[in-house]
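The complex appears here minus one protein chain, its other protein chains still in place.
Right after this comes chain A.
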Amino acid sequence: MVVADDLFKALADSTRRTILDELAEKSGQTLFEICSRLSMKHQLGISRQAISQHLAVLEAAGLVETRREGRYKFHDLNTAPLRQITERWLVPDPSGPEKSTS
């Protein structure tokens, strides 16, 4: 179970949110691809080391998972921890078109 503090801390940074945006566009990226996207698409002048540290924060919050495939390490997006936010405050709308399953 991810501690709420870790989740909110992870989301409270625009670079980390951009990393999540890019992983939402395509899951399974190497560190190199994430760095390329941030520098070339978003013109963010951040060092690879700093991006690694951002990824570590996202991983601690459970929002990014890493997997090894042969000699390479890939990063995947995991949105499951975000449910904590909706379950905490958002009340399911009973008049809505979709029925709540809980």
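Everything below uses one rule, namely that a contact is a pair of C-beta atoms (placed from the backbone, for glycine too) under 8 Å apart; a residue touches a chain by one contact, two chains touch by 3 or more; residues count from 1.
We take it that contacts and distances are computed from a predicted model.
Enquirer: If you look up the hidden chain in UniProt, what protein name do you find among "Cu-processing system ATP-binding protein", "GntR family transcriptional regulator", "VOC domain-containing protein" or "Cysteine desulfurase"?
Expert: "VOC domain-containing protein"
Enquirer: Can you work out which residue in A:S14, A:T30 or A:Q53 touches the chain that's missing from view?
Expert: A:T30
Enquirer: Give me the chain A residues in contact with the hidden chain, please.
Expert: Considering the whole complex, chain A reaches the absent chain at 26, 29-33, 36-37, 40-41, 48, 71-73.
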